[in-house]
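Apart from one protein chain that is not included, each protein chain of the complex appears where it belongs.
So, chain A:
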């Protein structure tokens, strides 16, 4: 047990209580939007004087709102799919091969995690305006693939560390090609870590504002960008409904990630 607090039950309870206070402190500002979202369509007020679903109705009937929601979901799903296609084989190759310059390659893949997002956004803005990718869905997707790939790779590489290389060796001795080994030996064992990486990538893409703000316009606006501009220009109470929806979605995904991680731990 932690020597600082000893093992006394009281000390432990105090620590637990303190932790909960912190959680609440962090959570309340985000949760306050939940009651607001069930308020009147007229204005932002807390606590709401009457209960209604008017804000949600407004969200789903205004094509500017739910259109950007659909756009965001589309971008997130496409991003996740592409990033998986890129990150999983890359992680496998980096973890298992001994090709020269491996460290450099790994560094290159991890770069987007280290560069400040605002710098990345600016750089991509300049590059994509050259290529004519500004205000296109493809542009945001490419940028998000870049941002999320390292996270999937980290998750997959840690999964690979838990899986036994001897299994791949034995498969190879039994005559399996590299391809067969990847699909029949490696991939099935990586299921949970791939799923964690994918959920994480989905979540990141779904609420990414900075880069998307640089790259999107009226044609390709994602939900977070739409929210951000609406805060600046109109401050409509619909924002509360959108935030609540996003929070619930994120919460569900986070719970999914936790459940998967439990599962991997139980396996190893």
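As a convention for this text, contacts are C-beta pairs under 8 Å (C-beta built on N, C-alpha and C of every residue); 3 or more make two chains touch, one makes a residue touch a chain; residues count from 1.
Methods note: contacts and distances are computed from a predicted model.
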Mind telling me which option in "Cytochrome c oxidase cbb3-type subunit 4", "Pyridine nucleotide-disulfide oxidoreductase", "Spermidine/putrescine transport system ATP-binding protein" or "Thioredoxin reductase" is what UniProt lists for the chain we can't see? "Spermidine/putrescine transport system ATP-binding protein"
Of A:164, A:219 or A:265, which sits in contact with the chain we cannot see? A:164
Spell out, residue by residue, where the missing chain touches chain A. 164, 166-167, 169-177, 180, 184-185, 188-189, 267
